[in-house]
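Below: one structure, written as structure tokens.
All protein chains but one are shown at their positions in the complex.
In order of appearance the chains are A, B and C, and numbering begins at 1 in each one.
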Amino acid sequence: MNGKHALRNGILWGLGFALMIAALYMVFIYVPTEKHTGIIQRIFYFHVPVAWVSFLAFFITFISSILYLWKRQTKWDAIACASVEVGVIFTTLVLITGPIWAKPVWGIWWTWDARLTTSLVLWLIYIAYLLVRSLATEPAKGARYSAVIGIVGFIDVPIVFLTVNMWRTQHPTTIIFEGGLTTPMLMTLLVCIAAFTVLYVLLVIQSSGLKTMEAEIRRLRIIKAE
Amino acid sequence: MENLGYLLAAYTVIWAVVFGYILFLQRKQRRLQRQIDALKGSIEK
Amino acid sequence: MDKDIPTSSTWAVEARGIEKTFGEMRALRGIDLTVSRGECLVIFGPNGAGKTTLLKILSTLIKPSAGSVRLDDIDIRDKPAQIRRRISLVGNQTFLYDNLTVFENLKFYGKMYDVADLEKRIREVVSWVQLESRLHDRAGTLSRGLQQRASFARAVLHDPSILFLDEPDVGLDPHASAMVSEILESINSGSRTVVMTTHNLEQGLELGDSIIILDRGRVIYEASRQELSGADFRQIYNQYTETGR
Partner (left out) sequence: MNKAFTKIFTIFWKDMLTEFRTREIIISVLVFALLVLVIFSFAFGTGADMTEMTAPGILWVALTFGGIIGLTRTFAVEKENSRLEGLMLCPVDRAVIYWGKLAGSFTFMLAVAVVVTPIFLALFNLPIFLPRLALVIVLALIGFASVGTLFSALAVNTRARDIMLPILFLPVVVPVIVSAVKATVTVLAGAPWGDMLTWLQIMIAFDIIYLVAATLVFEFVVEE
């Protein structure tokens, strides 16, 4: 880590911290309670940004995977893999907070709604991504194979979403936004999305940095073996 | 207010997992840094 | 088949700075080698020296981590299909399908290489390896030695100008080995360039126009046939591969 990186990371951490505090303040104090579903609706302000980040993460993986296969620079592989790691963690959170939200509102834990089901399918695809990486016979092969999965897995997203939407149509948004999205609600949502996006960027920087360190260790081990 | 428990549960899970992950990354970073230092040290000798 | 070999370079095989790393293992650490057209290069070296990896890189099967390979003066990254048409590889695996007959195997590979007048060509190569009587037997029922001969037939089917042989007589009984030696002696005839690896010092010395010894991913010794005449190569080999071990 050189000075420039340290400065950038410092600014990002500061920004992320400030945004998170602002988000917490807005969610719990600033924004008025929604009339129809009550206090539980406040899960919305974190559930939606977490879901957004998980899609963003897999999109970034898709782009980095293409760039890796094209340019063959390890940094793209490191970003793709780090992004999947963060994406899987956030998808897990979507799959946990979704039912916690659904239970008090609809009285059921799980609903086969398009968004939740797509998240579940994505979770399974990217778990497979991480498995292939760890089970590849050689790191270079693992990088190539996971890039392929990062590409063919992501183009499945719209098809899965469309299919599930046709299969079981149950739209939670109509229930949440019966009164429409008021300005304070929208402001709160946007701040939360910004906060989680910065958190995502920070986590990817941190995690891809570890991949670079692992590569460095491999390099040093080779030198040592000489 | 009866759903406060669910709300708290959801937030607790999110923060627990995120902090857990950050902690995991930092411990791993420290471990890898130690390995790098050890390797560099043994190469210089 | 296009036979027009560009003549701007005299090298049939030209490798520069070949490196290959598998994970934490450096299989090859900077290999430079050249083979003139029509010559035979023999690569010796102990197990794990990187011989097979080198042959796979030269024959386009593996991409090197660094360095470049030119075959018949074409960079193998530029026109892989054109390159593959000119080369062939006999490995210690035969690439044959056990449940197809020798004939069907040859027909399959012949079609993949667009061999003209295929059936006639199959008869030619089969008589060259003296396998006529077993032509319609399934490859899986053949002994290791016979399979290796079928593998040679497969390799020369499209009349490659460069042939890579990876320990062609490993695991063969003495009789089959002698048969393979005979084939090897005739394979280099004409303008065909051969690069082969072997453990068999006598055979390698007999066939090679030049030889190199590979150890732990490096060329540690190279000489032409003239330079070697009269020298005790076994002593040289042992001396080079055992120093520093």
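Basically, contacts are C-beta pairs under 8 Å (C-beta built on N, C-alpha and C of every residue); 3 or more make two chains touch, one makes a residue touch a chain.
Small disclaimer: the values here were computed from a predicted structure and weren't measured.
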Next item on the list: Would you list the chains present here that the left-out chain is in contact with?
Entry: A, C
Check: Taking the entire complex into account, which one of C:Thr21, C:Thr94 or C:Ser210 touches the absent chain?
Finding: C:Thr94
Next item on the list: May I ask which residue of C:Trp11, C:Tyr113, C:Trp128 or C:Tyr240 touches the chain that does not appear here?
Entry: C:Tyr113
Checklist line | Touch with the omitted chain, as defined above, among A:Leu15, A:Ile39 or A:Leu69 | finding: A:Leu69
Margin query: In the complete complex, the non-displayed chain touches which residues of chain C?
Written below: 56, 59-63, 80-85, 87-89, 91, 93-100, 104, 108-109, 111-114, 138, 154
Checklist line | Missing-chain contacts mapped onto chain A | finding: 69, 121, 124-125, 127-128, 131-132, 135-137, 141, 144-145, 147-149, 151-153, 155-156, 159-160, 162-164, 166-167
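Going forward, only the chains that are shown with their structure count from here on.
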Check: By number of C-beta pairs in contact, which chain pair leads?
Finding: A-B
Check: How many angstrom between the C-alpha centroids of chain C and chain B?
Finding: 52
Next item on the list: Quick one: report the Å distance separating chain A from chain B, using the average Cα coordinate of each chain.
Entry: 16
Margin query: Residues touching two or more other chains, restricted to chain A: which are they?
Written below: 221
Notebook entry, point to check: Which bits of chain A are touching chain B when the two form their complex?
Noted result: 38-40, 42-43, 46-47, 50, 86, 89, 92-93, 96-97, 100-101, 103-104, 199, 203, 206-207, 209-210, 213-214, 216-217, 220-221, 223-224
Notebook entry, point to check: What residues on chain C touch chain A, complex-wise?
Noted result: 21-24, 26
Notebook entry, point to check: Touching chain C in the complex: which residues of chain A?
Noted result: 138-140, 218, 221-222, 225
